[in-house]
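A single protein chain has been omitted from the complex, and every remaining protein chain is retained in its original position.
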Amino acid sequence: MTDSHILTLSCEDHPGIVAGVASALASHGANILEAQQFDDVLTGRFFMRVEFALVGGQGIDALRAGFEATARAHGLDWALRPTNERKRVLLLVSKFDHCLADLLYRWRTDELAIDPVGIVSNHPRATYAHLDFGEIPFHHLPTDPGEKERQEARIRAIVEATGADLVVLARYMQILSDGFAGWLAGRCINIHHSFLPGFKGAKPYHQAHARGVKVIGATAHYVTADLDEGPIIEQDVERVSHRDTPDDLVRKGRDIERRVLARAVRAFCEDRVLLNGATTVVFPA
Amino acid sequence: MTDSHILTLSCEDHPGIVAGVASALASHGANILEAQQFDDVLTGRFFMRVEFALVGGQGIDALRAGFEATARAHGLDWALRPTNERKRVLLLVSKFDHCLADLLYRWRTDELAIDPVGIVSNHPRATYAHLDFGEIPFHHLPTDPGEKERQEARIRAIVEATGADLVVLARYMQILSDGFAGWLAGRCINIHHSFLPGFKGAKPYHQAHARGVKVIGATAHYVTADLDEGPIIEQDVERVSHRDTPDDLVRKGRDIERRVLARAVRAFCEDRVLLNGATTVVFPA
Amino acid sequence: MTDSHILTLSCEDHPGIVAGVASALASHGANILEAQQFDDVLTGRFFMRVEFALVGGQGIDALRAGFEATARAHGLDWALRPTNERKRVLLLVSKFDHCLADLLYRWRTDELAIDPVGIVSNHPRATYAHLDFGEIPFHHLPTDPGEKERQEARIRAIVEATGADLVVLARYMQILSDGFAGWLAGRCINIHHSFLPGFKGAKPYHQAHARGVKVIGATAHYVTADLDEGPIIEQDVERVSHRDTPDDLVRKGRDIERRVLARAVRAFCEDRVLLNGATTVVFPA
Partner (left out) sequence: MTDSHILTLSCEDHPGIVAGVASALASHGANILEAQQFDDVLTGRFFMRVEFALVGGQGIDALRAGFEATARAHGLDWALRPTNERKRVLLLVSKFDHCLADLLYRWRTDELAIDPVGIVSNHPRATYAHLDFGEIPFHHLPTDPGEKERQEARIRAIVEATGADLVVLARYMQILSDGFAGWLAGRCINIHHSFLPGFKGAKPYHQAHARGVKVIGATAHYVTADLDEGPIIEQDVERVSHRDTPDDLVRKGRDIERRVLARAVRAFCEDRVLLNGATTVVFPA
């Protein structure tokens, strides 16, 4: 698999894209292992993800250079990277560490092929005394009143210094400033509880309980300036009943949150998530 | 099962309710077949459903009369009816008949032990040409502009004339007036689509699609003046993807709606749904 | 959509298939609307489904003729048909009509774009008195002892006379002979209950109940000589509890059966199901 690569692209839909892309790849010795396309008939935008192995040709640099002409001809937004290149991931967390612990466990067991480049928290290291962070640098960045701007600048510096490809808000309970959220657009995933129907305002679990919801869920989405309203990447649910107190809903919600976040991070790291305006195209694994 | 009965009750929680109720039943020859209780610690309200068979005693009338004292002593709101007594159900429908067709099929096959006493629609009989209504009276009550009050009065007259225990809004796409909705409170079930999170306003399926929801659902709830906000009885969901157009979401939504509504009607007809303020206690079957 | 077509193909995997197919289509004026590929790394077999619109070229016959060379060059098993050409479907049913009623309803409401060419039952028409068959021919073919061969021959004659593309065993409770099952291979879908884990032998619902299963399901699969063991097309499940009697499991199973069968038929009719030895490739809608 050392010579396997993933190509993702999008463009305005028009005849000949697949033929053009596939021919360009074939002419440089690429054998397509998997390809998925999606033509959004509502917006006229075309999306494609291709995984291929080099079985001939003169190497990936030659392919990359040669592909430029195809990309220009079809007006492609495109990216190309080795399948085995791990995404660099910065993890932000607050008091509740269920998502953090879950992501770290999946990283340890090689279930999640990420390269954690740092853990940032507004709580001290001792909050996570029972979690083994190994060699991952830990940054305690308190969110003192009036210090949000400075704190976000420090996170931003860490993102830049580590070259993080992805920032994960693993139950990071701080509201990002619009500017910071915008700067992270398309490379920052948040997780939050979700209900059917939704409940706005404070104590949503209590509101949901008060109306007798029978299903609760969680949503992983890209961060945008509107914190909980970004393009959705993954969701899941569980059944609940009148026996569940608001605390039970919170507990069950934690389980959903961690598996939904893990799936979203995995999809991102496998280049399966393509932004499509305010929504996403998520090619299934 | 001819002498099997269902007792439902609620009251302020206090010691001795179960003992009092169970002893009263036992003293009148009742053998408890199934009993479920729920003590809502948040509100201090107690709920109970008991199904019993008369194996001795002097009959159900004697039990009913004798139970009065127990009910008074414990401040019970209670109801008692034969298990095999079918609920009288009035079905309201508009253009889309997937829920109506489903309920009728379950009634035909005896899966749903109801007694349909009428079908009301603002569309003519021909709209449902392929559905066999058998002996069920059909009422075409158009909703002409300015006629809502008169139309609702006619439905009300049908409810009264038929002695309907339950009114089912089986995709009845008319907004009920506050007065009519209030009059139906606790005996009228509505079904509508639901999302995770919710989307307010027009074309919710389009809004949900535009954000890339991965799960859609449906909610069956008691009707209150606030049409889509009543106490929830049942919910369910299905997964969707970016490949689903808004029309696909609508189609998948229909499947969820019909099974959720059928489950809610079934729970109501088996006296499993107890109102608890703005929420419900739904004792599982 | 009148000039939209669906191309399905499979072949031994090798470099250049996508490029070859896409180029051939493009050269005949086809604009790809959707394409999905799957490369089975375990078997080395490649599968593809392409939906395209003719936006230029000299028509579908020219494309079909021109595609022959590409197909030969890559060793393709392929099929090509207009998207709006409805599959001709023969429905076989026994006493329980929940799947039949469901399929007919979806056909009536145009949710399922099929062309029902006949209904065959070993029970008389009166068994389905409340179902409106419209113009669909009904065939009562009793399965008298010793008559299986003759009865199957008559079904076979109906399949041939109607040119049925698909035979659906919609709870058809007769065991097909090996010869007949083999003759129907790849164009006959069966539905049956499934458990987690499975239970062999008689009364599986009772066996499942006896061990306390918490989940029951249904499986739609291609018929092979080994009746309940063919390649799986679709499955789904529901939760159950100790409160569910075997009869309750049967009732809940019916709901699962009908939605699983409807999904499988839909996938077949949209050419989304490709046989892959003993398994299937089901491209999602």
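Each chain carries a letter (A, B and C) given by its place in the written order, and its residues are counted from 1.
The rule is short, and it goes like this: contacts are C-beta pairs under 8 Å (C-beta built on N, C-alpha and C of every residue); 3 or more make two chains touch, one makes a residue touch a chain.
Just so it is clear, the structure is predicted and the values come from calculations on it, not from any experiment.
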item	value
Residue among C:W107, C:Y128, C:F180 or C:F195 that touches the chain left out of view	C:F195
Touch criterion as defined above, residue of B:I6, B:A30 or B:I155 at the omitted chain	B:A30
Contacts of subunit A with the absent chain, listed as residue ranges	98, 101, 105, 108-109, 111, 130-132, 134, 241, 243-244, 248, 251, 254-255, 259, 284-285
In subunit B, positions touching the absent partner	13-20, 22-23, 25-26, 29-39, 41, 55-56, 239, 284
Residue ranges of subunit C at the interface with the undisplayed chain	38, 40-42, 194-199, 209-215, 217, 219, 228-229, 231-237, 241-243, 245, 276, 278-282, 284
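Basically, only the chains that are shown with their structure count from here on.
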item	value
Reference subunit A; chain at largest CA-centroid distance	B
Whole-Å gap separating subunit B and subunit C, where each centre is the average of the chain's CA atoms	36
Geometric centre distance via CA averages, subunit B-subunit A, whole Å	41
Multi-chain contact residues (two or more partners), subunit A	38, 41, 284
